[in-house]
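Only one protein chain is missing; all other protein chains are in place.
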Amino acid sequence: MLVVMQAHATDEQVRAVCQKIEGLGYRAHPMPGAQRTAIGITGNRGEVEQSSLSEMPGVGDVIAVSKPYKLVSSEVKEDKTIIRFPNSTASIGGSELAIIAGPCGVETREQVFATAERVFRAGARFFRGGAYKPRTSPYSFQGLGEEGLKIMAEVRDAFGLLIVTEAVDHESLEKVSEYADMVQIGARNMQNFSLLKLAGRQRKPVLLKRGMSATLDEFLMAAEYVMSEGNYNVALCERGVRTFADHTRNTLDLSVVPAVQRLSHLPILVDPSHGTGKRNKVTPLSRAAVAVGCDGLIVEVHCNPEQALSDGMQSLYPDQFDELMNQVRQIAPIVGRTAPETQTVPHPATVAAR
Amino acid sequence: MLVVMQAHATDEQVRAVCQKIEGLGYRAHPMPGAQRTAIGITGNRGEVEQSSLSEMPGVGDVIAVSKPYKLVSSEVKEDKTIIRFPNSTASIGGSELAIIAGPCGVETREQVFATAERVFRAGARFFRGGAYKPRTSPYSFQGLGEEGLKIMAEVRDAFGLLIVTEAVDHESLEKVSEYADMVQIGARNMQNFSLLKLAGRQRKPVLLKRGMSATLDEFLMAAEYVMSEGNYNVALCERGVRTFADHTRNTLDLSVVPAVQRLSHLPILVDPSHGTGKRNKVTPLSRAAVAVGCDGLIVEVHCNPEQALSDGMQSLYPDQFDELMNQVRQIAPIVGRTAPETQTVPHPATVAAR
Amino acid sequence: MLVVMQAHATDEQVRAVCQKIEGLGYRAHPMPGAQRTAIGITGNRGEVEQSSLSEMPGVGDVIAVSKPYKLVSSEVKEDKTIIRFPNSTASIGGSELAIIAGPCGVETREQVFATAERVFRAGARFFRGGAYKPRTSPYSFQGLGEEGLKIMAEVRDAFGLLIVTEAVDHESLEKVSEYADMVQIGARNMQNFSLLKLAGRQRKPVLLKRGMSATLDEFLMAAEYVMSEGNYNVALCERGVRTFADHTRNTLDLSVVPAVQRLSHLPILVDPSHGTGKRNKVTPLSRAAVAVGCDGLIVEVHCNPEQALSDGMQSLYPDQFDELMNQVRQIAPIVGRTAPETQTVPHPATVAAR
Partner (left out) sequence: MLVVMQAHATDEQVRAVCQKIEGLGYRAHPMPGAQRTAIGITGNRGEVEQSSLSEMPGVGDVIAVSKPYKLVSSEVKEDKTIIRFPNSTASIGGSELAIIAGPCGVETREQVFATAERVFRAGARFFRGGAYKPRTSPYSFQGLGEEGLKIMAEVRDAFGLLIVTEAVDHESLEKVSEYADMVQIGARNMQNFSLLKLAGRQRKPVLLKRGMSATLDEFLMAAEYVMSEGNYNVALCERGVRTFADHTRNTLDLSVVPAVQRLSHLPILVDPSHGTGKRNKVTPLSRAAVAVGCDGLIVEVHCNPEQALSDGMQSLYPDQFDELMNQVRQIAPIVGRTAPETQTVPHPATVAAR
C-alpha cells in the first residue's frame, strides 16, 4: 500500500498520516520527493482499509500494490499444473494440447453419439455438451438434466472420451460431479462464490470460464476460491469479454493467455466458439489461440448445427472440425506442443449396438 | 426476423432463402430494394435458428427484431408496478421515493443499531446490510450469516424499518426469505438463473441488481426469470457497469432509468455507492439519480466507515446521509415525487434496552 | 514511481534494482515488507522509463504514482476558472449555469433563426450549430463551412447569443476563431494534438469534448495541451463514452463531473444530446446533469427535427426545450446555482426584417 501526498501537503499532514498508519499497527515509510511525498506501508497481511487514509488532509491518492491471490500464483508453485485423469492418458497442461469438443447442449442420444463419433475420430480426447444450460431467456431450452448426463456417460463408455459439462447450482454440481470427468463453471457463474466453493469441495477437476467482464485479478481470484477449498485441479478458460465491438458476440482476449502464464501455474484453455459467436471465425481464432500458446481448445461441434436448440450459429460442422484439427496439428509443434492425432473408433460394433 | 441479401444476390438466391424460410414453417416477405432485397420473416413464435439462413448463398445479414421479454414488458401490463409490504406504509414504485440505507455488511449488533438509528432518523424506510457477502477474495470477511439476519430482524422490530438483504445461494435464500422483507440478488448473480428461479418461487419481493456488463435486454430477462416463476414483485437496481473509465469503481449508467421506464412497468432504483465506489461522489450521484426520475435509492451508510470490514471507501458518514436526504427532499417534487421526512425513534427506551 | 519486488526476490536483486535507479539519477527508497519489498523512486521530474526496471530479475511490478498534468490541476490554481466573454454578462463556471443550445448543424438561415429565437426566449445565452461537421460517412452532409459561420454571426448580432461552433482542422479553426465566441473541439479530435495546440494559440475560449474512450487523465491532458500554448479559457464537456450498453448511443458518465471538480479548476459541462442519442432521454439526463453539479449544458434543439440533416433523433423540439429549462431552473438553486431566465427578443422588428 502506498499513500501519495498532495504537492502542497504540509509536514504536519505527512506526520499525521504516518501516525495513523502506525496506529493501525503497520509501518510507515515516508519518501520525500521533489514534487510530493509518498508514504509506503508495510506489515499489513491483508487489505488495509483505504478510506481511513484517503480522506485525511493532504492525501492525494492511496494505491494498493500487493496481489491478493496466493494458491494460484506461480510465486507459490513454480511448476506448471498438469491435470491428469484416472484411466486415461489425456491431460490438461501437459505437452499435448487438450482438445475438448462437442455440441452446445445435449439434445438427443442420436445427436450426441453422432457428434461424439466425429470429434473422437478427429482427435478430441474430451467431450463437451451441456445437460444444464444457463439461458438468457426462461423460455429457451434449459437442457435435459440428469438424463443428459447419462447420455454423456454412455459416450465415455463407448469412445473413452473424457466428459466435461457445466454445473449451474448445488444440485446440478452433485450430479455433474458424479457422472462427468470435469466440472465446468460457466462465465455467468465465475463470481458465484457459493458455487465455486462447492466445486472446490468435490474431487473432479474444474474448468473455470472467465466472466464476461472479469479482470485478470478477478479471474485468478475465482480460481483461488476453488483451490482454497482443497481442489487444486483447476483449468482456466478464456471465452471472450464484453466490449463495444459488435462484429463478434464477444471479443476474444488472447493476450490473457500469456498474462495468466506469467502469474499462475494453472493451465489456460481458449473457447473460440463463445469467444466469437460466429462459425466462420472459429477456425481462424483456434489457430490463433494455439499459436499464442494456450494449453487447449474447447470447441462447439454439432452434427447438424441448423437443428441445434442453442448456439447453432457458432457450432462447427464435423468436416470443419476435421479441418480445424488439421491446422492445429501443424501449428502445435511451433509452440512446443503436440496435438492429438486422428483416432479410429475402438469397437464400432459395441457403439452401434448401444 | 429479417434477412438482408447481398447487393449482388441473384433472384434464385432470394427464392432459395424464401423457400428455406417457408420450409421451416414461417412466412417469407421479400422486399426488393434499389440496392438489395430484404426478406421479412413472420409466424415464428420463438427464436428462428439464424445459422440455417445466415450461411446461405447471397445472404448478407440476419437481424432479430422481436424483444424476448413478456411479463416485464409495459406492452403486457401498462400500469406501473408498486411493491407494497405488509404492516407498512412504505412502498417501491409509488409516489414516495424508496430510500434504502445501511451498512455494506452486518458486522456487530452495536454497529448495526447505531447505523439503523441514524438512517431511520434521516428518513429511510428500508434498511440494508449484508449477512451473506459475495467477496472477490475467499480470504475476505464473508458475513455473519443467519446471526446477521437475526440482528437485522431486531432492527425491524425496534425501528419498523423494512429489511433488504442479499441472498447468494439456495441456502441463504431460504434464510433471507424467512427473516427479511425483501430479497436482494446481487450484480454477480444477475445471471445465476438457478438462483433467480428460486427467488421467483418464494414470496418476498426481489431487488434485482444489474450485472456489471449486462445489457438492458439481459437485465430485463433476468427479471423475467423471477416473474416467470410467479413472483411479480421485482424492483430493478442500476449499480454501475464496467467500462474502461478508471476514476470511479464502476460507471453509473443513469440513462438506464428512463430506458427501463419506457419498456417495463417495474420500478427501478439506483445504487450510487457501488455505482461510484467513492464516498465523495455518492451524494452528487444520488441527486442526479433522483433528478433523472428513479424510484428510489440504495445507499451505504456506516456509523464508522473507517472501521468497516468491507466497502468503507464508499460508505457515507451518518451526517453525510442526513445532508443527502436533505438534498433529495428538495429535488423529489420537481420530478413529481416525495421523499420521506425525518422520523423520530418510536420508543427510544425500547431500543436502548435491547 | 514504485517498484514492487516479487515475494521470492533476493537481497541482491533488491540491491541491483536500487543501484539501477540511482544510476538513472534518482533516489531509491527500499521498504522491506512482510511478504515482499517495495522500492520508492523520487527525484524524477518527468516519466521514468519503466522498461529498464520492469524486466530486471526479481521485479514484480512497476507503478506510476505522479499525475502528469500541471496547468489544469487545482493544485496549481485553487480558484475555479470562470470564462468571461467581451460585451456579455454570460460566463461559464460562474454561479449561473451556462446553457448552450441550437441545432446540430447549420442548414439554412431560416432554420437557424427560427431555432435561435426559440432557444433565446427559453433562456439560452449561448448558441451552438455546426458549420463544419465531422460525419462518419464521407457521403453525409458535411456542413456549410464559412457560409454557416456567417449565419451564426448574424444570430449573434440579432439576439446577442454567444456563438459556439466546432473546428475540425487548421483551416476551419482559423475561420471559427474569427467568427465565433468559443471554439469547440469535438470528441473525435480530443487527441488531435495538432489541433489542440492551434486552439491554444488562438485567443477564443475553447470547449473541449471528452473523447469516446478517454480516461479522465487523458481528458485533462488534452486540456493541458491547449493551456500549455497559453490559452487558459478551457471548458470541458462530458458527452458520453462508448461501452457495451446498447440502449443509448453512448453511456453518459455523470460521475466525471465531481471527478473533474476534485482535480481541476476548469468548468465542466454536459451534453445530454450526444450523451444519450435519444430525444426522450435528453430532458431526464439534463436534470441529472444539473443535479450532479455541472457548470452548464449543451443541448441540441431544432425547430423541425424531422427535417434535420443530422442527429434529428436526438434534437429536442423547441417546446421540449422550454420544458427542459423550466425543470433545470427548479433544480439549479438546490446545487447553489441559478439558471438563466426566459428572455424577450430585444428588437423583434430588427430580427424579422433580416
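As written, the chains take the letters A, B and C, and residue 1 is the first residue of each chain.
Definition applied: a contact is a pair of C-beta atoms (placed from the backbone, for glycine too) under 8 Å apart; a residue touches a chain by one contact, two chains touch by 3 or more.
Here the structure is a predicted model, which means the values were calculated and not measured.
Visitor: Using the document's definition of touch, tell me which of C:Thr89, C:Thr108, C:Ser194 or C:Thr338 contacts the absent chain.
Guide: C:Ser194
Visitor: Pick out which of A:Thr251, A:Gln307 or A:Gln343 touches the chain that's been left out of the picture.
Guide: Touching the chain that is not displayed is residue A:Thr251.
Visitor: Can you say which of B:Gln6, B:Ser140, B:Asn280 or B:Gln307 touches the chain missing from this structure?
Guide: B:Gln6
Visitor: Just one of C:Ser54, C:Thr89 or C:Thr342 touches the chain that is missing; which is it?
Guide: Reading the full complex, the residue touching the unseen chain is C:Ser54.
Visitor: What does the interface between subunit C and the hidden chain look like in terms of residue numbers?
Guide: 46-47, 49-52, 54-55, 68-70, 134-140, 168-172, 188-189, 191-195, 197, 212-213, 217-218, 221, 224-225, 228, 242, 279, 305-308, 312-313, 315
Visitor: Name every residue on subunit B in touch with the hidden partner chain.
Guide: Contact residues on subunit B toward the absent chain are 2, 4, 6-8, 29, 31-36, 38, 40, 42-45, 60-61, 63, 65-67, 75, 242-244.
Visitor: Extract the touching residues of subunit A with respect to the undisplayed chain.
Guide: Counting only subunit A, the missing chain is touched by 213, 215-216, 241, 243-248, 251-259, 262, 275-276, 280-281, 284-285, 287-293, 327, 330-331, 334-335.
Note that in this section only the chains that are shown with their structure count from here on.
Visitor: Could you grab the centroid distance between subunit A and subunit C? Build each centroid from C-alpha atoms only and quote it in angstrom.
Guide: Once rounded, the distance between the two centres reads 40 Å.
Visitor: At what distance in angstrom does the C-alpha mean of subunit C lie from that of subunit B?
Guide: Whole-Å distance between the two chain centres: 31.
Visitor: Touching two or more other chains, which residues of subunit A qualify?
Guide: Touching at least two other chains: 242.
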